[in-house]
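For this view, one protein chain was removed and the others were kept in their places.
Up next, chain A:
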Amino acid sequence: MVGGGRQSQPAGPAPPSTTLVLDNGANTIKAGFVTGSRTDAPRLIPNCIARDRHRKTYVASEFEKCRDFGEIAFRRPVEKGFIVNWEAQKEIWDREFFDDKAPQKCDPSATRLVLTEQPNSLPALQAHCDQMVFEEFGFASYYRGIGPSFNAYQDIQAIFQTPREPDTTIDIPAEVMLLVDSGYSHTTVTPLLQGRPLHTAIRRLQVGGKLMTNYLARLLSVRHFDMRNEPYIVNEMKEAACYVSLDFNRDLEKTWKGTRGERREDYLTGAGIAKDYVLPDSHTRFHGILRDHEPAVSARARKGVVVTEDIMTLRNERFAVPELLFRPSDIDMHQPGLADLIMQSLSVLPIGLWPGLLANIVVVGGNTLIENFSQRLQTELLERVPDACVVRVGRPENPITSTWMGAANFAKHEHVERLAVTKQEYEENGAGWVARKFAAGLGVDS
């Protein structure tokens, strides 16, 4: 994984041959090198400093060594999608990229950095980022672009499995697409034309993986055990058990126990919805296990028979939690759901662009891995758009690294030469100039 770029290059017009592509997410950093035409596979690094109940601290990739996830606490340098705490972020970057024993050793003075950020950042945070990159780390060349737009630098028609002739040229960046990025901190909708984001139409929904994990923890604390101090375990549970309901009313009906004294058939059998989640006991089992609901087992547990495992039966928690993405008003959040968010974004664009955008919706980010996410989004959108519109929702093979893959392709594209800023230029023109250049973006070719 150790990239090239160790050879020192004279400071000058020649751009560095190695690019460090960094998708600095709130939960994980996706990092990898692009050297010439070769792209290394990205490495997923937890972007946190964690402390377990024995007061042992793990920084970034050391977290793999952690076994006991009970009562673990995290410190995250990224808040709401933006790098806020540089003290922690520098420590993590140092350990992963710049220290002598770093797993992805990199020499900044001979490397270009392509860094992703979330759209609509605060100018102060952007300025901090630029200053740190050049003044502290000293990268030779640098581009900071909004994450969603990098997704255009890949073959998006392959995601939709569009039938086409083999000789079709692949548009990179993609001509028209609508990107939905649902990550740890929030969910954004970004329409893209030729890889350029249409800034006036970018919209953000403040529901992300973190909020859903916290919501699940709250539900479980009311109904089962207090899980509010177990973010890691609850998150694992969310990833294993949650699914997006295609018929919320029906599923909710199936999980209802009935009124006093009544126990409905569906409730007792589980109706295919109820699942048993075996909690980790931190001695023999460090990760939870999801099982089909066995009424006998949970009944025994209720009667106080000694059982060796803690079982939690998940019923409507399984789909009520991801439902927040589509109906944030369920927790009295005054924001539109995801489908309405897309419609709000489209409403400020000319209607002539709608067919193109709606037929090329790509969803990325960890939340899109929740079962049925794409189907639900497609169904809800079809209800909202005119009949004549085609709605296609595609999810890349790996939605978590999709932005990184796009950014890696971008690092090989000629656009990077037009956008990147060298250290020399930064020193000559200052941080304000760099910020303006990045904000202006590519402009229009013709």
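Structure notes:
Heads up, the rule we're going with is that a contact is a pair of C-beta atoms (placed from the backbone, for glycine too) under 8 Å apart; a residue touches a chain by one contact, two chains touch by 3 or more; residues count from 1.
Methods note: contacts and distances are computed from a predicted model.
Entry comment: the absent subunit's protein name, as recorded by UniProt, is "HIT-type domain-containing protein", drawn from "HIT-type domain-containing protein", "Ndufs1 NADH-ubiquinone oxidoreductase subunit", "Catabolite repression protein creC" or "Mediator of RNA polymerase II transcription subunit 17". Of the listed residues A:Arg67, A:Arg164 or A:Arg285, the one in contact with the hidden chain in the full complex is A:Arg164. Which of A:Asn151, A:Ser182, A:Ser245 or A:Asn360 touches the hidden chain is settled by the complete complex: it is A:Asn360.
For chain A, the residues touching the chain absent from view are 49-51, 57, 59, 73-76, 79-80, 82, 84, 86-88, 90-91, 99, 119-125, 128, 131-132, 135-136, 157, 162-164, 168, 175-176, 188, 193-194, 196, 198-206, 210-211, 214-215, 217-219, 222-223, 228-229, 231, 252, 255-261, 315-317, 320, 327, 329-337, 340-341, 343-344, 346-356, 358-360, 384, 386-390, 439-441, 443-446.
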